[in-house]
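I have a structure I would like to understand better, so I am pasting it below and will then ask my questions one at a time.
Some chains have been omitted; the remaining ones sit where they do in the full complex.
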């Protein structure tokens, strides 16, 4: 089972923090990937997973804020992170461009996440060695 | 790079099926071969006579109709799911291929997505 | 190893399952397993450790999720291997086809 070759990965997260275990499992896996010397092409948030990119989430002081934890991990490792635009608009996760387009009073997308379409996911299927999914459990 | 998108929940009660379908549409739009597999409760996407007007949603039948036009290659349906929900394969809202999902089916796809 | 319609040889599949045993998808996953596939149980799927005799392939379980839930470690006779996160990473690097249930 030994495999020393370095591969490229995309992680798709579809489960929301505080509703599913998906973002935490994915972060543990992503850290282990980087440690093992693999490359992460991008993180792609889809469906309820887009809530992970909300800058407004506040965890109780004795719990981990998964948005901050992910945001820090992505920045430190220079990993691109995409939030699917269709999922994000419905669920109220907006960058400044979408805020203006829809005339909303605020934006709430946390850096370094960016909003883009499913084309980014398809690019992952074509180019990443592996595309993994982190869905809500039950 | 053949992709299989699996839908295993009934329509209307939640959103996962619609977002799975959006993935299939996107693949087709980018000329990537994609098939849909309806399993378990998901077979109810193919029931004829749906009308979601009163619950203020879009009836999914029309979306499935668009799927063929947009280049989604096949609609596969789990025959066990059909019988569990009392549905006949010849009374569905779309042309389907009945299958028994198992290793022989899944090995034909490089990517398999089940939201 | 079976051949596809196009004649290329396919690698076996790593199945990743995170649903409880009473979730319908647990059954769909079981039905998808081939003898030379591998299965890793994570999150709530580790509650299925006890029914490991229903799996027809190699089975792993994520140690952190087993420990969190207070489940007993599999005994030697059960042919289930606990893996840590680096072990799961190695599995995903080994199998070129991965299905998440």
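Chains: A, B and C, in written order; residue numbering restarts at 1 for each.
One rule holds in what follows: contacts are C-beta pairs under 8 Å (C-beta built on N, C-alpha and C of every residue); 3 or more make two chains touch, one makes a residue touch a chain.
It should be emphasised that the depicted structure is a prediction, and the values quoted were computed from it without experimental measurement.
The stoichiometry of the full complex, written with the chain labels shown, is A x2, B x2, C x2.
Just so it is clear, only the chains that are shown with their structure count from here on.
Taken together, the touching pairs cover every possible pairing of the chains. Chains A-C form the pair joined by the most contacting C-beta pairs. If you average the CA atoms of chain A and of chain B, the two centres end up 26 Å from each other.
Centre to centre, using the average C-alpha position, chain A and chain C are separated by 24 Å. Among all residues of chain A, those that touch two or more other chains are 133, 135.
Of all residues in chain C, those touching 2 or more other chains are 100, listed in ascending order. Put simply, chain A touches chain B in their complex at residues 14, 46-47, 86-87, 117-119, 121-122, 125-126, 131, 133, 135.
Note for the complex: chain A touches chain C at residues 1-3, 5, 7, 9, 21, 25, 28-29, 31-33, 35-36, 38, 129-130, 132-135, 137-138. Every residue of chain B that touches chain A in the complex is listed here, in rising order: 1, 3, 15-16, 19, 22-23, 26-27, 30, 32, 111, 113-115.
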